[in-house]
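Heads up: the structure comes next, in structure tokens.
Apart from one protein chain that is not included, each protein chain of the complex appears where it belongs.
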Amino acid sequence: MIGVAVIGYGYWGPNLARCFAETDDCRLVAIADSSPAGLARAGKRYPHARLLADWREALADPEIDAIAIATPVRTHYEIARAALQAGRHVLVEKPMTENSDQARQLIEMAEQRGLTLLVDHTFVYSSAVQKMKELIAADDLGQIYYYDSTRINLGLFQRDVNVIWDLAVHDLAILQHVLDSPPTAISANGISHVRGAPENMAQITLYLESGAVAHLNVNWLAPVKVRRVLVAGTRKMIVWDDLEPSEKIKVYDRGVSLTADPEEIYQMLVSYRIGDMWAPRLSTAEPVLTETTHFIACIKDGLTPITDGRLGLQVVEMLEAATRSMSMRGHPVELNPQRRAS
Amino acid sequence: MIGVAVIGYGYWGPNLARCFAETDDCRLVAIADSSPAGLARAGKRYPHARLLADWREALADPEIDAIAIATPVRTHYEIARAALQAGRHVLVEKPMTENSDQARQLIEMAEQRGLTLLVDHTFVYSSAVQKMKELIAADDLGQIYYYDSTRINLGLFQRDVNVIWDLAVHDLAILQHVLDSPPTAISANGISHVRGAPENMAQITLYLESGAVAHLNVNWLAPVKVRRVLVAGTRKMIVWDDLEPSEKIKVYDRGVSLTADPEEIYQMLVSYRIGDMWAPRLSTAEPVLTETTHFIACIKDGLTPITDGRLGLQVVEMLEAATRSMSMRGHPVELNPQRRAS
Amino acid sequence: MIGVAVIGYGYWGPNLARCFAETDDCRLVAIADSSPAGLARAGKRYPHARLLADWREALADPEIDAIAIATPVRTHYEIARAALQAGRHVLVEKPMTENSDQARQLIEMAEQRGLTLLVDHTFVYSSAVQKMKELIAADDLGQIYYYDSTRINLGLFQRDVNVIWDLAVHDLAILQHVLDSPPTAISANGISHVRGAPENMAQITLYLESGAVAHLNVNWLAPVKVRRVLVAGTRKMIVWDDLEPSEKIKVYDRGVSLTADPEEIYQMLVSYRIGDMWAPRLSTAEPVLTETTHFIACIKDGLTPITDGRLGLQVVEMLEAATRSMSMRGHPVELNPQRRAS
Partner (left out) sequence: MIGVAVIGYGYWGPNLARCFAETDDCRLVAIADSSPAGLARAGKRYPHARLLADWREALADPEIDAIAIATPVRTHYEIARAALQAGRHVLVEKPMTENSDQARQLIEMAEQRGLTLLVDHTFVYSSAVQKMKELIAADDLGQIYYYDSTRINLGLFQRDVNVIWDLAVHDLAILQHVLDSPPTAISANGISHVRGAPENMAQITLYLESGAVAHLNVNWLAPVKVRRVLVAGTRKMIVWDDLEPSEKIKVYDRGVSLTADPEEIYQMLVSYRIGDMWAPRLSTAEPVLTETTHFIACIKDGLTPITDGRLGLQVVEMLEAATRSMSMRGHPVELNPQRRAS
């Protein structure tokens, strides 16, 4: 039985608490929040959990084996470092840290101590992303051409992070998970419509090692909500519409076949293929519960999490590069795969 | 009665021929096409039109006052120049020319001779774009934040132009028409999935003089067709879905109000507004017919066309800049408003 | 402070309990359920509520002023009668009773004792239905032509009631509320696809006193979920799509104008009107909470509930007539407005 403390009971913490409470081989021992109101809500819902006004108390509690961090990004590093130093396994909300140096330190600390470090990129645990990963791994799509995401809505304007750190972060984790091909360069453009505030809309292009590209369109100031990802390969193409109630993933047997005409050097022959469409049934398992269950299994069996510190670091590096490129109006920022891999 | 010759009877020429045949004060005198098969089709449809294997014959015909050019882009300049030299009014398919120097020459020739020069940016004459222009001109949207377009499908791979020249060209004309604010810089990213072929997918950001941005996403290799444009302002936001059968334009009374909290300097207060949605009735007039009617009126009354050579040139300049930026993986290309205006 | 007991903690009871717990001037005193498991769940969620294995205990409790009944339909009458006899106000799940005689008795008992009797036709309290009522009351739609509802999905097969009592019951309450015109005849057709089980799909036509008709299509065995109602009038037409996330109500300025040609007696001139569409903003208030709040207000101020016993009785009478007609394969069943009004 793994004892867990949830740190932060604001927007996301309640989901983690609920799922840890339902996860097998796991006990929700404590909840920490600096706000008395948050703590009161937690107590009403979990009468048996210890309520901590200061997260540091959790680290002294011998019944607590693991810490789940759902606090603002700027506090992730401090709390995660203290937890690892205290010998606790850590689940940390995405993005992992404010910068990549912090992420590298946390990875090293966890490795040296043999502790589990999982970054909460929840979408990776959704049945839609799992199905995409499965189809791509089975080579059903063929060689991947691109990943193209539109993630827009009238959303909460964040004060401390821009829209890339808030929305594109999802796609960056998903595309590393499903395509497993790091970017060699990133170009991003964006704008803030409020003087002095972080950018609220952006377009990002990632050039991947495999030759594929990823296009991301994120926006907090759109009149309609769109959550749509296209993944196209030589054989098949996927449309993932996360707002569809039942058929979130559609697989299209469509594409082009390109052949050079041997007779005519300048002539390119393109033939189009339009076949069936297929929407596989998706599991209705809740992603957060899948994730907390995976976290506990990793702790017990010493497994590496699917969304481990390395994935978390990769995402932070891409966020840094995209933000840097955005400040130069699209000037591409090269990423060094060597350094990342070390 | 204005006599018109249509040059090129391939994909687009038949639409122009049909609309000129239906336009008042206008007579379809001749159709030229280098292919005997194209000419035969034209003759079957228009038994009274002269059929010309060589477009040059049209310039010697005293009954022909105007030339409509629907040939490949690389031939636009030569034909338009010859027509203007021969004192004929010109309607030329978009994009106007292969490069901006050619466009400038044509503008100058038309001005010196007092001839009408209209670039066939058909979308500008659609009832959806006219309604957007009308709403923006009446300040219903307030100050414009952005223009964001997705224009993707499984489309014909062009051999001589990339996807920007083929698809983004529409948005560039539309946004200049409705926003009337030239870009100061353009960043574009794109890729070709066929070695040696032009780019088939691209993302473009335009930084406009007004402070607004435009984001364009164009793609010939998408499993689904999307034609969706968002235009957001301080007061209202528009979604234009051109594939909707009846409600193409939806106006949302949505947005955010941002105010700095006087007490707390770092605190930004955002309030969200979610009001009614409204879909104005659109005229069912056919855009091409609206355009040919406008062309004849401009000739008769000496008016400047809505899509005149200057708009055509602006679009070509933006296409050049976007293509240049794309070859540098998003490195921004500055545009000099001075030079453009000269 | 009105003390409330919720009887039945299965599918719907938890919603009522939650809303009564959040309603002002009201206290959730007790929850009764015959199943120990249901009672345990209730206790976990509401540690301060009394847990009753037998609902009769609630009637002896002086702190309980009102009873909310969320048990199977066949038990409604017995529990409601006992509650009214014990001087308690009653909120009863829809349909009100198994037959109209029982409904008439409950109405009479409540009236004699001056007690509030509300039938839980929740949809009537939704912002979509309230908006429709408001538009129709303001004569925005003109004279009503028809109400046409499609309410289908792959649904829970009920054992004790047919699909009309389960799904059409919603439309019957809504249309009486918004159109306020009782039917003079009902014709219904339906079928059971399981030998011996109640009908799982049906089509119902109601001929209303006003001259309008209502068409209802209900089905438990459909591959897709549809919740769509059309209400058409001489001036405007409404489409209510309850599955739309944001624009549930759309008002179309569409219709026909019909005039007899004075010259030609057999000639009917029809002109079509296609104008704007408008989607009014809807309140996001939760219907059940609106209803529980209304129930408490009715008790305190002696008001007649919007969904009172008379509406509940009307609905049961229509359900009876529809079921009778269905057993005769559409043979129309006349309803006597006189008797209903008595």
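To keep things simple, chains are lettered A, B and C as they appear, and every chain counts its residues starting from 1.
To be clear about the criterion, contacts are C-beta pairs under 8 Å (C-beta built on N, C-alpha and C of every residue); 3 or more make two chains touch, one makes a residue touch a chain.
Predicted model, so just to flag it, every value in this text is computed and none were measured.
Colleague: Using the whole complex, pick out the displayed chains that touch the missing one.
Modeller: Visible chains that the missing one touches: A, B, C.
Colleague: Determine which one of C:V239, C:V288 or C:L311 touches the chain that has been left out.
Modeller: Considering the complete complex, C:V239 is the one touching the chain left out.
Colleague: From the listed residues C:M1, C:A40, C:L243 or C:V256, report the one that touches the chain absent from this view.
Modeller: Residue touching the chain left out of view: C:V256.
Colleague: Can you list, in ascending order, the subunit A residues touching the missing chain?
Modeller: Touching the chain left out of view, subunit A contributes residues 246-247, 253, 274-281.
Colleague: Spell out the interface residues on subunit B facing the chain that's missing from view.
Modeller: 47, 224-225, 243, 245-246
Colleague: On subunit C, what residues meet the omitted chain?
Modeller: 145-146, 148, 150, 152, 154, 156-157, 159, 185, 187-189, 191, 193-194, 197, 201, 203, 205, 207, 213, 215, 217, 219, 221-224, 230, 232, 237-239, 252, 254-256, 258, 266-268, 270, 272, 274, 325, 328-332
To be clear about the criterion, only the chains that are shown with their structure count from here on.
Colleague: Find the geometric centre of each of subunit B and subunit C from their Cα atoms only, then give the gap between the two centres in Å, rounded to an integer.
Modeller: Spacing between the chain centres: roughly 53 Å.
Colleague: Averaging only over C-alpha atoms, locate the centres of subunit A and subunit B and give their separation in whole Å.
Modeller: 39
Colleague: Multi-chain contacts only, two chains or more: what residues does subunit C have there?
Modeller: Correct list: 246.
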